[in-house]
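Every protein chain but one is kept in place in this view of the complex.
Entry: chain A
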Amino acid sequence: MNIIRNKYIAALPLAVASLALASCNDFLNKYPDSRMDLKTSSEVSQLLVSAYPAAHPAYLTEMYSDNTDEQMHSTWSAFDRFQEQAYQWKDIDEVRNAETPYQLWEAHYTAVATANEAIAHINSVNNAHDYDAQMGEALLCRAFAMFQLSTVFCQAYDKTTAQNNLGLAYPTEPEKVVGRLIERGTLAQLYNNIEKDLLQGLELVGTKYARPKFHFTKQAAYAFATRFYLYAQQYDKAVKYADLVLGEQPTDVLRNWTEWNRLGPSGNVQPNAFVMASNNANILLLPVPSEWGVISIPTLLGSKYAHGQLLSKTETLQAAGPWGDSGNEMLYSVTYNNGVSKYALRKIPYVPRVLDVSAGIGIPYSEFAVFNTDATLLERAEAYALSGQYDKP
């Protein structure tokens, strides 16, 4: 064989190797599965659909608060260990329910992580201004999730003590390593962070959504601001934003209770109507996994710790007030039955999301009207009251 040919042929594998080396990393850059990169603003919008917390602490906070009494009756039992631990203020080590601290933590921080993912993407593109509406929504989502979390894991905000109370870690970037640690900071710092995101988000957020009631519209942002400033004890700002929500004639946007009451308490009729997106009273709706829809109503489930007759008649739904006896004056009818001592308004739906028909396995879902005009009105009233303006309508 010719020596020169030998050399060429011997060099062939080397040549191939070096060529391959150069394009190796390109070749290996293909994703192993069908994950995606964010590329357009509509994709960022779709990502933000999941930036809302998939849990709501209502069940937990109701058990914790004085809205629940222990009903001593031989056949009435707690729904599960979680309810028991929540009511008794024991350490909650259950992790299965959607409202356990474990799952609340995960759900809200997931919302924050999703928002951060969107924000990181927006910061990385050149035409960031095309994404203003998405940036606004992302910031509001982040602020909202942290705000919700603070109602569960932090002390109530008080100007005088906020610097001494613990806050919560406030991530501003997506998590890239396992076990990332961020300082908890103080409650004051937490509220500052929330406020910063809230104001910036308010400015940028838009109102053009396919399903506006499930996203932060300007109205929802104002409602959020109202609640936040009320908690943060800045009452004038709370009033200012409440006015923006309620407008000149609040009765136009408030819920029509008479009509709602006419629907009757059976089945899911009232709860479904309560959370209808078409109802103008609802500002922001949050569908979450929750058993609260079935535990709060007069069924045997969870009947040991319930909002019972005593509470209803003396403190809440049917109590006496400046307007007379709520049970008669108010436009709602309280639902109760003689089997259990649970008095409730059927505001909270309960829908099982079936995962496997044959096995009968599903997840219970509910939907909360997180911000609604009635709540905003009451928050404004509270702001007035706490700032001493008792004569405002």
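Please note the rule applied: contacts are C-beta pairs under 8 Å (C-beta built on N, C-alpha and C of every residue); 3 or more make two chains touch, one makes a residue touch a chain; residues count from 1.
One rule holds in what follows: contacts and distances are computed from a predicted model.
A chain of the complex is left out here; the name its UniProt entry carries, from "ABC-2 family transporter protein", "TonB-linked SusC/RagA family outer membrane protein", "ABC-2 type transport system ATP-binding protein" or "Carbon-phosphorus lyase complex subunit PhnI", is "TonB-linked SusC/RagA family outer membrane protein". For the chain missing from the display, the contacting residue among A:Y102, A:Y231, A:W257 or A:Y332 is A:Y102, taking the whole complex into account.
Here the missing chain is touched by one residue of A:E99, A:E137 or A:E367, and it is A:E367. One chain is missing from the display, and on chain A it is touched by residues 1, 5-6, 9-10, 12-13, 16-17, 20-21, 24-25, 27-38, 43, 46-47, 49-50, 95-96, 102, 105-114, 117, 169, 171, 174-182, 210-211, 213-214, 267-269, 272, 275-277, 285, 287, 289, 349, 351, 353-361, 365, 367.
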